[in-house]
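To start, the structure itself, in structure tokens.
With one protein chain held back, the other chains of the complex are shown just where they sit.
Now for chain A:
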Amino acid sequence: MAGRQEFYWRRLHSLLGVIPVGLFLTQHLVVNNFATRGEESFNSAAHFMELLPFRYFLEIFIIFLPLLFHAIYGLYIAFTAKNNIGQYGYFRNWMFMLQRVSGVITLIFVAWHVWETRIAAAFGAAVNFQMMEAILSSPFMLWFYLIGVISTTFHFANGLWSFFVSWGITVTPRSQVISTYISIGVFIALSIVGVSAILAFV
């Protein structure tokens, strides 16, 4: 059984990207979307999430640990590739490159975002509508958030496509094409949910 770790680490990386990290992402963007219904709606939704029972347990095991593993192992994967879209400009090769680029952008964005909100909250800041309004009042941060969210939704949607291949669910070229369309749909839908929430703070 020597040298079997890599297979399981890769499969774990693929699984965690969807369950729970992808599911958490979807839930997070949907809850944020309360902002489009006004300040009070958002604050009560954020407050509800804050008061969930077993909050720290949920945060650690559903968000932080899976995300940390996915990020660190993902960086290793990203930097062992030698991208070659110059010579091989095929659609899937572009997606391969963008998956790695969006992963790194997402990691930078998420690290900053966690620092600015969750860690700030641990030091006593109140996470509410005003906080996000203040952050997004700077045009630089607005663009940073827009790019960060779109890169995250892309990474998740395209990662979902690879998840189906990596686990042997979509085998035939036809099923992989259809799953490409589905992943494009997921990307557009989640981007609308995420971006409209950001713009609600502006």
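A few points about this structure:
In this section, contacts are C-beta pairs under 8 Å (C-beta built on N, C-alpha and C of every residue); 3 or more make two chains touch, one makes a residue touch a chain; residues count from 1.
By definition in this document, contacts and distances are computed from a predicted model.
Between the names "Sigma-70 family RNA polymerase sigma factor", "succinate dehydrogenase", "Sugar ABC transporter substrate-binding protein" or "Osmoprotectant transport system permease protein", the one given in UniProt for the chain missing from this structure view is "succinate dehydrogenase".
Contact with the chain not shown here comes from a single listed residue; of A:Ser41, A:Asn83, A:Asn128 or A:Ser196, that residue is A:Asn83. Contact with the chain not shown here comes from a single listed residue; of A:Phe48, A:Trp167 or A:Tyr181, that residue is A:Trp167.
In the complete complex, the residue from A:Asn93, A:Asn128 or A:Ser196 that touches the missing chain is A:Asn93. On the side of chain A, touch with the chain left out of the figure occurs at residues 2-8, 10-11, 77, 79-84, 87-88, 90, 92-93, 95-97, 99, 161-162, 165-173, 176.
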